[in-house]
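Quick one: the structure is below, questions incoming.
All protein chains but one are shown at their positions in the complex.
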Amino acid sequence: MIVCEFSIVPLGAGESVSAYVARCQAIVGESGLPHQLTAMGTLIEGDWDAVLTVIRACHMAVRADNRRVSTLIRMDDRDAPPGRIEQKVRSVEEKLQRSISPRM
Amino acid sequence: MIVCEFSIVPLGAGESVSAYVARCQAIVGESGLPHQLTAMGTLIEGDWDAVLTVIRACHMAVRADNRRVSTLIRMDDRDAPPGRIEQKVRSVEEKLQRSISPRM
Amino acid sequence: MIVCEFSIVPLGAGESVSAYVARCQAIVGESGLPHQLTAMGTLIEGDWDAVLTVIRACHMAVRADNRRVSTLIRMDDRDAPPGRIEQKVRSVEEKLQRSISPRM
Partner (left out) sequence: MIVCEFSIVPLGAGESVSAYVARCQAIVGESGLPHQLTAMGTLIEGDWDAVLTVIRACHMAVRADNRRVSTLIRMDDRDAPPGRIEQKVRSVEEKLQRSISPRM
């Protein structure tokens, strides 16, 4: 199962790019894949083809309106059950909790 | 004001790295900077020196136990008031809401 | 035309990963796409599907031997003729040369 973060930025579209992020977010929502929007990108979870199909559609939607687009994709692919967008954060928080309260 | 995402991964430490993420998370918490943990990294907000001081401390903490460490830092530096970790997401969600409900 | 940099790193495979980079490099070479190996990744040039087909094959080759793989992909997609891996560097060097020798 792949957890993937991506960010798609048009160059030459001015300083604010949130309208393009919103357009991508709509595409991500329609995909039905688990997802989360953060201040620095969008997280989605699925297998390679599912995830890349969504990112390709987002990239092409932004590229259609812009002559230059910069796209970043980061993947964490691991033998693990689905639900990793939440589970990865929970796993760290549990370890953090134990180290703060060593006697509990 | 800089919103920064970072991720610090030891190579050769085995498949699970959440103990190291937890150690970094403790350092981030002590910094007092606004922050958020996601499945793919840690977001923090501040000026260059504040943000890099925290990331340096995290990198060195992981490096102390590992002969090889891979660190990624992404920054979005913009003339904008603080609180951007939440504000950037809100700005997209508002645009998304308007495009879904064009008559409201 | 997309210029793409990618980096594929197995976690838990030990400190040295150059054998996996070499395996990917062989796949890239067989693709026939323009490419360049650097100390931090592999550059390739092509359209979306050509580039992603190669990166998918590399990712899967590394993943086949490892339970966890971290993959980074950065794309610069622009209306521009092929040959951008060299042309982008040349364009900067020309500007640099002019700024060093302003009277020439």
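Residue numbering begins at 1 within each chain, and the chains themselves are lettered A, B and C in the order written.
To be clear about the criterion, contacts are C-beta pairs under 8 Å (C-beta built on N, C-alpha and C of every residue); 3 or more make two chains touch, one makes a residue touch a chain.
The model shown is predicted, which means the values in this text are computed figures rather than measured ones.
Trainee: Please output the residues of chain B touching the missing chain, sorted low to high.
Mentor: Those residues of chain B that touch the unshown chain are 48, 52, 56, 59-60, 63, 67-79.
Trainee: Mind listing the chain A residues that contact the chain we can't see here?
Mentor: 9, 11-15, 17, 67-68, 70, 72
Trainee: Applying the definition given at the start, please give the residues of chain C touching the unseen chain.
Mentor: 3, 5, 7, 15, 18-19, 21-23, 25-26, 36-41, 43, 72, 74, 76, 78, 84-89, 91-93, 95-96, 99-100
Throughout what follows, only the chains that are shown with their structure count from here on.
Trainee: I'd like the Å distance between the centres of chain A and chain C, where a centre is the mean of that chain's Cα atoms.
Mentor: 21
Trainee: Would you kindly tell me how far, in whole Å, the mean C-alpha position of chain C lies from that of chain B?
Mentor: One centre to the other, that is 25 Å.
Trainee: By residue number and range, which residues of chain B touch two or more other chains?
Mentor: 15, 72
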